[in-house]
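Shown here is a partial selection of chains from the complex, left in place.
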Amino acid sequence: MFVLSEDRFFDPEPSVRKIAGDIYSSIKYMPIISPHGHVDAKIFAENTPFTNPTELFIIPDHYVFRMLYSQGISLDSLGIQNNDGTKTEKDPRKIWRLFAKNYFLFNGTPSGIWLDYEFNIVFGIKEKLCADNAEKIYDELNEKLKSPEYLPRALYERFNIEILSTTDAASDDLNYHKKIKESGWDGKIIPCFRPDAVTDLSTPDWMKQIELLGNSCGEEITSYKKFISSLKKRREYFKSIGATSTDHGVFSPFTHELTEDEAEKIFKRAMANKITEEDSSLFTAHMLMQMTNMSIEDGLVMQIHSGSYRNHNTKIFEHYGPDKGCDIPYQTDYTFNLKELLNKYGNDPDLTIIVFTLDETTYSRELAPLAGHYPALKLGPAWWFHDSIEGITRFRKNVTETAGFYNTVGFNDDTRAFVSIPARHDVARRVDSNYLAGLVAKHILSLDEALQIAQDLTYNLVKKAYKLL
Amino acid sequence: MFVLSEDRFFDPEPSVRKIAGDIYSSIKYMPIISPHGHVDAKIFAENTPFTNPTELFIIPDHYVFRMLYSQGISLDSLGIQNNDGTKTEKDPRKIWRLFAKNYFLFNGTPSGIWLDYEFNIVFGIKEKLCADNAEKIYDELNEKLKSPEYLPRALYERFNIEILSTTDAASDDLNYHKKIKESGWDGKIIPCFRPDAVTDLSTPDWMKQIELLGNSCGEEITSYKKFISSLKKRREYFKSIGATSTDHGVFSPFTHELTEDEAEKIFKRAMANKITEEDSSLFTAHMLMQMTNMSIEDGLVMQIHSGSYRNHNTKIFEHYGPDKGCDIPYQTDYTFNLKELLNKYGNDPDLTIIVFTLDETTYSRELAPLAGHYPALKLGPAWWFHDSIEGITRFRKNVTETAGFYNTVGFNDDTRAFVSIPARHDVARRVDSNYLAGLVAKHILSLDEALQIAQDLTYNLVKKAYKLL
């Protein structure tokens, strides 16, 4: 029988393992706060069963299919929708068998750990997936998916989620969020304002996005000035639906304020479809300044996710679209890039800017020193590729000594894969517990201090940083 | 009762812990060599009591108040002197209470570890500082500060310091150093020649600094040529007072030799207040070459501390001045930047250049390979933000396999906080002992080899590298 050990991910040294277990026990059942992620609000609004195991676990999860793709398995054979009309595999069982046969590729990876948790703990499957049991497990999962306790809302409750934030375009009508509220269900699904499609002038269909933004405000956006006022209106709307934060997925964290006149000129060039790369980079840098300014006014917490070269594989992007496992991090500077923003706004203790990085070299070199000084700056948890046992451990080891625990903001699952949420929080809680246990065993913290910090990292700091109180 | 464990910071695995303890015991009581730091010689010259706990532990220590500031506590409320005449908190007890209430912020940080040591071991306080005992501990500390055994010289002796180097401007008269010598006290306080204020043309009051330099040599500096000869004179003067080293706190480690004519032209432009950023960068690069050349002549050991973006927070700099916790590291290259210097001087086995970095990525990538080849180059210990349990461990793990132990130079405390010196050396000795114990337990070193290396890292290598024999 395949059982997940209660001691998993803890240091094998018995005294550390014991302390880690004690700390973990104290936070294991705390509610999940999910302040940043990409689950679709629709699933809670409609609360209909998930289609089948393949549609739930494989097709929407680029963490999963990128690994299979890297080993020569085509996206078509995995049923990933392409844009060019060539046939992709339609048989969910056939896709599932291919996945099961190659499940060993996930050995030692967070995806493997999360999937094991989902199968074993969420769905009660007591065998490890492999070629031989593929069909059997497919059937078991499929049957359970039809039952009421596997409906989205039931799972939300079972997962003990207290708040879940989605991420939404500036022009989104947030109708699903409204429906959820109106339904009387007391799950707390809140939106997050992410205006990238309109603040990034290089967005392929930028003009269309501007039009959508205009429509969402009931006005035509013909100037930079109107653009700014539309964004303010939308932020107010998002707040009215429960949003407490914004998110900015920028290529680079470069910040720089343009004059109103310069901004207007670039905006006009964009309207005329005549911008340069420099225009685009300057405008994004300027919009980060503007967004911070608006955050000071309206109190929304600001998140900056930068340093990903999106759609690095042009062929895949052209045939299958974005979010297909080919976003690649690159070396990022924060010391110079954030200087203008932090110099203007960073001393404000009422402002909260949460920065995430894919460049781990900046943890100890730039981000911890910055967060250990500027009152407005906090560090988001280990992100994306680094949301893993070693990744979270590196984050704590590199950040804590300079920034302490209280300039960090607890965990983000940042996932599209709803069922992976408890798995991801469980890993984070275990790894943090283990890190704290190491400090206790080395007499750097007392057990009481560690227990308090564990509660703060799991719950209190998240709610405070994201103003979810 | 609050007691620091004798096993603190050692690996919890019993066999490693045992070996670490054995190694540590063999070096625990060795004298402290402090070859680089920022303690004021005045305190030993005057040997008067420290004013009060707040003036001793909080106000002069940017490691401490930057963390409080990062959590929204204003520098004014911490009594940090500002330049604009607004009132800052004057009541040391009120500041102390604020500090004590927020002392938990230092959990898991080296500042917390050092302070615990200072309170517990240096001052015999047997409770951990918190809001509840703030006043009581203030009183205890305050009383002890008035007693003879807490005078600077008494502490110096109790700390078992053998040599302590200060860091001094090129124009400094070193009168306190002379007074100490003349006093008959046998503490060995030596100066270190740090000419940054005059070699960095972008120093805000550079002209004033040049004047001071001229005055210190009894001549007017009107040309680059005179500038160079003044520096040589000052180095001789520093040597006569006991200096064995120079220190260069440069933005970038870029090195490049100008022709005499180019140098003269830039210097003239600087005198006319007409320099460009490029002038300034080139001149610093040139002066590093000149300083190395002088080191070959006069035998002074050269230290290069680069890679810090000083005064990143302009507002804080303008209101409170430099060294206020807002110096932020950035990505630094040594392979290209040091090439010209190492190509000209690096093959000289009688020259010693000690390089420090804030960019830990360069440990294994650039600095260990460079130090593992060039006879003149040695690596300074983990610096500043990285002078910590994890930081020193990373230094050893990343440097040793390529550079060995003998291209490193033991520990530097590099502190303004005199009372933290034994605490910092204790952490370094413990972490090195633990690192060595790991190598012994893994059969990479024999215990005898580890014991010898521990002595070398603690004492022999420092004295040799800094020519303190």
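We just call them A and B in the order they show up, numbering each chain from 1.
Following the convention adopted for this analysis, a residue touches a chain if its C-beta (ideal position, glycine included) is under 8 Å from a C-beta of that chain, and two chains touch if they have at least 3 such contacts.
Keep in mind it's a predicted model, so treat the numbers as computed, not measured.
Note on stoichiometry: the full complex in this file contains 3 copies of its one protein sequence, with 2 placed in the shown coordinates.
What we mean here is this: only the chains that are shown with their structure count from here on.
Centre-to-centre, using mean CA coordinates, chain A is 40 Å away from chain B.
Remark: chain A residues 11, 13, 15-16, 331, 333, 335-336, 339, 342-343, 346-347, 349, 361, 364-366, 368-375, 377, 397-398, 400-407, 438-439, 441-445, 449, 452-453 touch chain B in the complex. Partner chain A is touched in their complex by these residues of chain B: 4-5, 7-13, 66-67, 69-72, 104-110, 113, 309, 312-316, 325-331, 358-361, 385-386, 388-391.
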